[in-house]
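A single protein chain has been omitted; all remaining protein chains appear in their positions.
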Amino acid sequence: MSPRRFNPDRDVSEWKGAYVPYDIIKEAVVALVAVAVLIVLLAVVLGSPDDPAVTLKRWSIADPVDFAQTAITELDGTSGTATYGPPYNATPDAAQHMGFFEPAQWFGVHQPVDTAKDFVIGPLRTLPDQFQVQRALNAYQGASPSQQAAWTAAYEKAVSRATEVNGRVVVPAGSYGPVGVIIGSLTAMSQTGGLDGTLLSEGQFYNTNYTKPLLFIADGSFLANIAQAQHLQGNQWGMMNETGNFPGQAWLWLYTMWYQVAPMNSSSNADLEVWVIMMVLTLGLIFLPFIPILRSIPRWTRVYRLIWRRHYHALAQAAPSAS
Amino acid sequence: MTVDTAPTVDASSDGEARQWTARVRHAAESAFPPERLLPDRQPAYMASWIYIFGVLTVTSLAWVIITGCVLALMGPSWWHVSSTGHFFNSLHLWSVEALFFFMVIHLWGKFFMAAWRGKRRLTWITGVVSFVVSIGAAFTGYLSQQNFDSQWISTQAKDGINATGAGAVWNVLNFGQMLMWHIVLLPIGVVLIAGLHVLMVRRRGIVPPFADARHPAPDSTPADGEPGGAP
Partner (left out) sequence: MLLGALIGALINLNGSGTYIHWGFIQLSVANFVVIILMIVVFVLAILLPFPRRRSRRQ
């Protein structure tokens, strides 16, 4: 069998030349101390950010109109979460896809969220001594689906013109049935802090899963407005950024860049498309040694002549003269 | 009192060759003799400051883990209520920034040296995989902060991860799950892969320079497949 041809971008002659003393342990210790000094200096001078979390309480007090506008969409199933599709619910045609490739649909619903039950009716049912609320819930749940839809549609239209008076949401008069009491009570419950606790605990004492309160908060505008002010939105290259003037995640520059360019910047399947692109590029970087042309770039660009200039100079000096 | 005078097993017996322990030990000894594992010399061509970025990356990782352990001592909420805790959070953040700073420069240097040459492809692969896994570890760290930043990052990132289907089981909104990935699974992954990377560096050595056609290197042994070399 003939030997494989030598390829300078894949193969190398192993070194038989001179060696110099090298103390690997001393190098590691010096580096450990140097990095320690660096991070202590940075921590003392610059610190780290800690912007406080948004709670449903904080949101509903700061902007009760936005809270009510979000709450009605949770009740009538038109919110971002309610129409999200897998893994939260089985909304048809909601999962992102590229042709036949629809992995979210294939994996299915494994973090089930029913926004009407989990975000509105369930929490209000934990207030059995509030008779007006319980009567409103009974009336709503006892009505036909078409009646419920008529009430919620009317309320959703009216709440777009709602105003805030002394922390309460004031909606123009209309035929909303029990929906006005339901949304008003939910807003009041949230303003006391009761909704944060109820959404998190779900009847359990210990819980570390914040899926439901986070989805509810993210459906509104309050969290997004804070993010917009901090340049953290997707169309602001926000994936790279940190709050305030702190450096963020510069290494995510390429990931967020794809969201800014066509066709991803206007695609409803942008997340899947960008992920596929980044997987291909990441695999390309991992398997670079096997990829012709790309693996020749170091030899073509000749940056190595600078790195190893002393070695090449020594070789030139040691070479016998031409004559 | 009696002394056990039973004869010891002859170390060169044929039976030992079938022993898993002996075979693993022999393989490790031949792959990593002590002078290769802890060398006291290096090739003369290593005369550039670019070579320090590997050890700077590893030591930054050490400080990420050490500061992370201090934060773990007092729990995930400590740094919000204690100025000492906040200081250790700052140390942890800046050691992560240092880790990526040095790692990327190390990557640039190794790229321009085409450091995968000469059977060093696994060294390159483990290096890039460490980079990718480190990004995952950093991401779960951001999710574990329990503040506005983690709320925003989780509610945004969920869309990307849900689109791949992974969101069905890997729920970025589940603080408990993300914290355990961050402090248990991903550090183990990063340390194992980075450790393998460092062992590969010790096994194969630092890649020699590209050959200079005008001035060949001293007594260079042709690699497999090189004209005139061994088949």
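Order of writing sets the labels: A and B. Residues in every chain begin at 1.
Please note the rule applied: contacts are C-beta pairs under 8 Å (C-beta built on N, C-alpha and C of every residue); 3 or more make two chains touch, one makes a residue touch a chain.
This one's a predicted model, so the numbers in the text were calculated from it and none came from an experiment.
Engineer: Could you tell which one of A:Val33, A:Ala90, A:Ala250 or A:Ala316 touches the chain left off the display?
Structural biologist: A:Ala250
Engineer: Could you list which residues of chain A touch the chain missing from the display?
Structural biologist: That gives, for chain A, the contact residues 16-21, 43-49, 51, 229-231, 236-237, 240-248, 250, 260-261, 303, 306-307, 310.
Engineer: Can you list, in ascending order, the chain B residues touching the missing chain?
Structural biologist: 41, 44, 47-50, 52-53, 83-84, 86-87, 90, 97, 101, 104-105, 108-109
In this text, only the chains that are shown with their structure count from here on.
Engineer: How many angstrom lie between the CA centroids of chain A and chain B, rounded to a whole number?
Structural biologist: Chain centroid spacing, chain A to chain B, equals 26 Å.
Engineer: Touching residues of chain B toward chain A in the complex: what are they?
Structural biologist: Interface residues on the chain B side: 38-48, 50, 52, 55-56, 58-60, 62-63, 67, 79-80, 86-87, 89-91, 93-95, 97-98, 100, 104, 109, 111-114, 116-118, 121, 124-125, 128-129, 132, 135, 138, 142, 145-152, 154-156, 159-160, 162-169, 171, 173-177, 179, 205, 207-212, 214-227, 229-231.
Engineer: Which residues of chain A touch chain B in the complex?
Structural biologist: My answer: residues 1-25, 27-28, 31-32, 34-36, 38-40, 42-43, 46-54, 84, 86-87, 95-96, 103-111, 208-211, 214-215, 217-218, 223, 226-227, 232, 234, 238-239, 242-243, 247, 249-252, 269, 271-272, 274-275, 282, 285-290, 295, 297-299, 301, 303-304, 307-308, 310-312, 314-316, 318-319.
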